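Let me begin by presenting the structure, written as structure tokens, before commenting on it.
Complex shown without one protein chain; remaining protein chains in place.
Labels A, B and C are assigned to the chains in the order they are written; within every chain, residues are numbered from 1.
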Amino acid sequence: MTRLKRAIALRETGPALAAFYLAILLVAVIAPQVLTQTDPMAIAPRAAFAPPSLHHLFGTDESGRDILTRLIYGARQSLLLGVSAIALALLIATTLALIGGLGGRMAERGIRWLIDVMFAFPVLVLALLCSATLGSGIVPLVIAVGIGSAAGYTRLVFGQVLAVRDAPYVEAARALGHSPFKIIRRHILPNAVRPLVVLATMGVGQMVVWSASLSFLGLGAPPPAAEWGTMLSMGRDYIAEAWWMTLFPGLAIVLTMLATTVVGRAIQLRMDAGAS
Amino acid sequence: MTALSRRTWPFGLIARKIARRLANAVLVLLAAASLAFAALHLTPGDPVTAILGGGTQTPSPETIAAARHEYGLDRPISVQFGLYIARLASGNLGQSFSQHMPVADVLRAQGPATLALMASALLTAWLLAVLSIVFAVGRRTTAFARTTETFFAGLPQFWLAILLLWALGFELQIFPPAGNRGLRSLVLPTLSLAIPLGGFLARVMRDSFDLALHEPFILTARARGTPEWLIRLRHALRHALLPGISLSAWAVGALVGNGVVIEMIFSRRGIGRELFLAVMTHDMPLVSGIILFIALVYILAGIATDALYVVVDPRLKATRS
Amino acid sequence: AAAVLLTGCRREAHHVAPQTPVSGGTIVYATDREPVCLDPHVAGDMPQVFVAQQYLDSLVAMDDRGRILPWLATDWQISDDGLSYTFHLRRDVTFTDGTRFDAQAVRANLDHMVDPHTQSGTAGGYIRQYLRTDTPDDYTAVVHLKSPYAAFLEVLSQGFLGLESPRALARPRDVNCQSPVGSGPFMVQRWDHQNDIVFVRNPAYNWGPPTALHHGPARLDRIEWRFVAEPSVRFAALQAGEADVIDSLPPEAETPAQRNRDLWLLMADRPGNPTNGTLNVRRAPFNDVRVREAFVRSADIPGALGSVFFHHYRHAGGPLSPSTPFYDPAFEHVGDYDPARANALLDAAGWTGRTADGIRTRNGVPLIVHIPVRSSWPTADRTLWEQVQATARATGFQVLLENSDDTSVLTREQAWDYDVRLGYWNTDTADVLRIIFSSAFLGPPTGHANHQNAAGFSDPRFDRIVNDALTTTDQDRRRELYRQAQAAAAAQFLQITTYPQTTRLALSRSVHDVRLEPSLHVTTLYDAWVSR
């Protein structure tokens, strides 16, 4: 009995911790000034490269800005970027998957082929081209990352749409005499899109990571934005002298990924339980 | 399916399937090449000025005009595209603008390093994933392994790379911090790629593995007295391989195409860096050559995946090959 | 000349007791960027000249004090109209492919540099005045120019204009890029792209430059010239003994390197126009000199340099780097940080309004400065400009740093679509002022085209000064004219200059006699040797 309870409790601590972390993030997104009184942009060249201390919990960066403060203020932009990029990726994926799944044989074949092409086309090239065409800033970054990662999601959602399309309950609905439009609306869409909720939560962190790679290549969010990926990539030159500049932004990204994954998994379990 | 049909395999059918597969591959390559062409021509920026204008230079107008003419950039776009496709069709990848050498030579020089890194990362990732899956027995260990895998899967490759470089390259000096020399210099980049991928693989395979462990045939194996580790390794794991294999096919393409950051951090040569440079200078022949290379790797990975599928699950022989 | 001496090589004391140089051995030289072509005539970027310095010789050499010395040319005469240069050549020189060095070779090289097909950005660009070369005899080359060009000998001493074997030059350009042939102390043995270049000693070498420490063949057997792009990794490789010399020592590693008893440092500022942001005077807000001055004065460059570069980079305040011939220190402090004056200037210029964020406005238009940033621009320089962004904001400028890929940035630059262009110009002549500020380098009036005059500055008086400076070889006259040019440029606040471009080597103590060739302060390993 107690063992079982403990097991259940154990299973719940993970999601609880993750949810707690995400709640803090949410506060940072909505009202960062609640969490810190420091100005994230104010430079203090004399205080540059200060190691973590009571005064600067996570140390300072090359311009003497407090890293913790910048992480808190950066949450908004990073998460906004992550959320919009994953939204864009899923939008593309769902549109293509629905066209391929419901548009007949030619459309199905076409989408399969398109997915192959998208996979063969490196994300990096797409991203660079986006940034070249659309200029610098957060919007091109979102578009680049969103389009770049759409291929993987398209494949997932496409598989899902195909599975749902051929599911016996869709056939049963057809045998009941429902119109195709109604079947798409009532059965195919909800069931095909259901797993996307989980994909979306898990994808946010992944998108932040992606944008960090672009920062690495000099195409990140424009300064002085405290975007996590940019902070992380700026720190890499100083890794030997100021490890905290790299470690903490990285941790913020990893914890966000972990938290969204754990919460996503919990949502999935709950949804599965709801459907069973 | 009788024994007979297994021996007298329909060869015409295989030929047809291979032909279809090849046709599809060619179409994919063609599309990738056209996309590369369109993308580079639709984005603003003149490759010639990028090539001649790096740093502090003052090319004369005649020099610029000559270069533009040399690369055919003064012709109408449609003509350029036609020539481009015709050239590709004849198997000529062209001459890189920015590297002053044939694209094929660039690929020959940089391809092996990238493929070697990719292969070692993939192998290591599989090793990590399989070890974690097979040897995490018991509720608590499994829960721990699951969390670790999720954590690993979430690690950004480049962050891990920097931390590894710092800890093992700079501070402890166990591994050389950079370069392409020998196996030792392969360790850190391999780990940076393999740990997240291994976490991913394990996460994908663990679900199937757990499902397989509850299949009746596992009970049969237990009932005949087979030791537990053998059951996990020989019976359950094999059923978990398929999702791992398809993930690997995707990973191969991604590792080649997006390896630039790792290649940069560890100052390794490779396709990724070359691609980055090429895109930066709008070096059309080189970009499309590399895209074709990646597409080809991806296609080959797809074919290898299908073959592996059949090896792992011979029931698929009928539907694939 | 005093200034030149002051800012010459900063070299750590060599603790080790003087030893006799030994022959043999290999040096591993790790550098950041890989050249795109080993022939420095083609394109012409800094990495190329570093490689070229090892395997090419020049017609003339330059010494620490900016004087031109004979090298492959034993002596020369300049015609009174400044249009013909007659070079008398050494007779004992052969290229490493066995070709004889003679007047034909000089002609082939100069013709090659200006041939549009060579795609020369630097060498060809420097000698646009070149007309033709006559060869009255095998060892006399008479170079004719279209117009007087007093900087001709100065640019000839740069490795960019090094002399290659005419037989090798006759091959297709891209073949020559991979395996060029010179007459220098080393020969290119192989180039393993993205990995390294291997040089081996030229055993026949007996025509070193007058600046060299010894005669005869190089002391080293081999050079492994490796490419390690990441600064921290490069320094780690040096510490781990994987490299003997590293180039572009990152500033953050300078203090640890100084403390490390196994290492020594060799640094020198390169001549030319220092690293800078050039203000575009062709559009608002920088079409008003008051706003330009306000911007220059609102940026705390010394403060930024201190934090970003750990106090290892010096501020360069004037349009010329201190190591440039005819540099005048009088302009070092023309644009010093002075927020009070910056505010007063902006008020005077009518930028008196403020947005909610504290950005100044004039007639409702906010004071925005667009700066395109190339993705290849180093992290530290980004940070530097981030700090400029922060300090300028205090005065009321909104500075936008716009990241983009190199080609896109170039495209914007060609279209004059920027307020500040980031760059620098390494050259060993004050004639650089003409290239970056005279109206001859504005490019065609319309459309997209290269223009080296990034400021868009156009002033007939300034043009006259720099053009006059080309017509005389009288050093004092030149000095005076270039002083006037520096004064004119400084008064216009055309650039925020930050720090001089610097060659920064860190070397193992077992490596000796590595020199920087004075023309561009490029590494030369001709004298170098290793003790083990």
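Quick note on the criterion: contacts are C-beta pairs under 8 Å (C-beta built on N, C-alpha and C of every residue); 3 or more make two chains touch, one makes a residue touch a chain.
Operating definition for what follows: contacts and distances are computed from a predicted model.
Look at the chain that isn't drawn here: its UniProt entry, checked against "Oligopeptide transporter ATP-binding protein OppD", "Hydrogenase maturation factor HypC", "Dihydroorotate dehydrogenase" or "Phosphoribosylformylglycinamidine synthase subunit PurQ", names it "Oligopeptide transporter ATP-binding protein OppD". Partners of the chain left out, restricted to shown chains and counted across the full complex, are A, B.
Taking the whole complex into account, subunit B touches the unshown chain at residues 1-3, 5-6, 10, 13, 16, 215-217, 219-227, 230, 234-235, 238-239, 312-315, 318-319. Those residues of subunit A that touch the chain absent from the view are 1, 4, 167-169, 171-180, 186-187, 190-191, 194, 274-276.
The working rule: only the chains that are shown with their structure count from here on.
In terms of which chains touch, the assembly is arranged so that all chains touch all other chains. Between the chain pairs B-C and A-B, more C-beta pairs are in contact across B-C. Measuring from the averaged C-alpha position of subunit A to that of subunit C gives a distance of 44 Å. Here the CA centre of subunit B is 40 Å from the CA centre of subunit C.
Averaged C-alpha coordinates give centres for subunit A and subunit B that are 22 Å from one another. Multi-chain contact residues of subunit A (touching two or more other chains) are listed as 128, 132, 217, 233, 236, 239-240.
Counting partner chains per residue, subunit C has residues 230, 232, 236, 375-376, 405, 407-408 touching two or more of them. Residue ranges on subunit B touching subunit A, taken from their complex, read 24, 27-29, 31-32, 35-36, 39-40, 42-45, 139, 143, 147, 150-151, 153-156, 158-159, 162-163, 165-166, 170, 250, 253-254, 256-258, 260-261, 264-265, 272, 275-276, 279-280, 287, 290-291, 294-295, 298-299, 302. Residue ranges on subunit C touching subunit A, taken from their complex, read 230-232, 235-236, 250, 252-253, 256, 300, 303-304, 306-308, 372-377, 379-380, 382-383, 385-387, 389-391, 393, 400-405, 407-408.
By the touch criterion given at the top, residues 7, 10, 14, 113, 116-117, 119-126, 128-129, 132-133, 152, 205, 209, 212-213, 216-217, 232-233, 236, 239-240, 243, 246-247, 250, 253-254, 257-258, 261-262 of subunit A touch subunit B in their complex.
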